[in-house]
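All protein chains of the complex are present and in place, except for one that has been dropped.
When the chains are written out, they are named A and B in that same order, and each has its own residue count from 1.
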Amino acid sequence: MLSEKDRAEIEEVIAIYGHVVDDNAWDRAHLVFSDDFVFDFSEFGRPNLNGVAELKDALRGRRVYSHHSTNVVIEEQPDGTARVRSKFIGFPNEGPPISGDYRDLFVRTPDGWRLARRRSSVRDPRFD
Amino acid sequence: MLSEKDRAEIEEVIAIYGHVVDDNAWDRAHLVFSDDFVFDFSEFGRPNLNGVAELKDALRGRRVYSHHSTNVVIEEQPDGTARVRSKFIGFPNEGPPISGDYRDLFVRTPDGWRLARRRSSVRDPRFD
Partner (left out) sequence: MLSEKDRAEIEEVIAIYGHVVDDNAWDRAHLVFSDDFVFDFSEFGRPNLNGVAELKDALRGRRVYSHHSTNVVIEEQPDGTARVRSKFIGFPNEGPPISGDYRDLFVRTPDGWRLARRRSSVRDPRFD
């Protein structure tokens, strides 16, 4: 079962992600991403990003200059990984802030919990 | 005294609330709300919502499509309940994000901490 320490570590990795990406602090990327990290764009029919180098390239000329994470919910999986859902608020270069969701896979590595896979979606007004 | 685990559980319930409400994931509502949950509108002179079914109905045609929680502060009460204050950012269907406050009552149930009462207020610019 995940300990309080496990949960706090995962939340911290999610927190650090925002600083790394927004500050271009790629020297700290090893604190966030597993070696085989994948940014999963399959649901958009776009190719995935594989590894930190591809993520870094993709973020050049970025559209969103600040990322805030909230509402982190962690669920341990039977295989020892963790599924993590969170929400984010992004500040685009133009226009008001946006709200979105991250769906993450976290893995336990010798250096601690790391983000192995992230799917991101932006939320639209929804009438129901 | 509240343990770190108690506090982490309460924070997680607040986090899950946003996902349940924004995703219409009412099958997960039992993870958030106590059976006798009340959404307290007394300060607005409107009737309270009693139970999840009334909340779900009230949110149809909702005006705010995403809810992010931050600044959670938990205070144990002498009767074993917890008073919890937090802030939220809401994304209305129209117009820029809003900032508000939740004042919650949490209770310990056999299944864990659950939200028994919530008051919500939206914050306005304030000059002092």
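One rule holds in what follows: contacts are C-beta pairs under 8 Å (C-beta built on N, C-alpha and C of every residue); 3 or more make two chains touch, one makes a residue touch a chain.
All figures in this text were calculated on a predicted structure; none of them were measured in a lab.
Undergrad: Please identify which residue in B:G45, B:P110 or B:P125 touches the non-displayed chain.
TA: That would be B:P125, which touches the missing chain.
Undergrad: Of the listed residues A:D22, A:D40, A:E54 or A:E76, which contacts the missing chain in the full complex?
TA: A:D22
Undergrad: So which bits of chain B touch the chain we can't see?
TA: 4, 7-8, 68, 70-74, 85-87, 89, 96-97, 99, 123-128
Undergrad: So that we can see where the missing chain sits, which residues of chain A does it touch?
TA: 4-5, 8, 12, 15-16, 18-19, 22, 24, 60-62, 65-66, 68-70, 89, 91, 93-94, 96-97
Keep this in mind: only the chains that are shown with their structure count from here on.
Undergrad: Can you give the whole-Å distance between the Cα centres of chain A and chain B?
TA: A distance of 25 Å separates the two centres.
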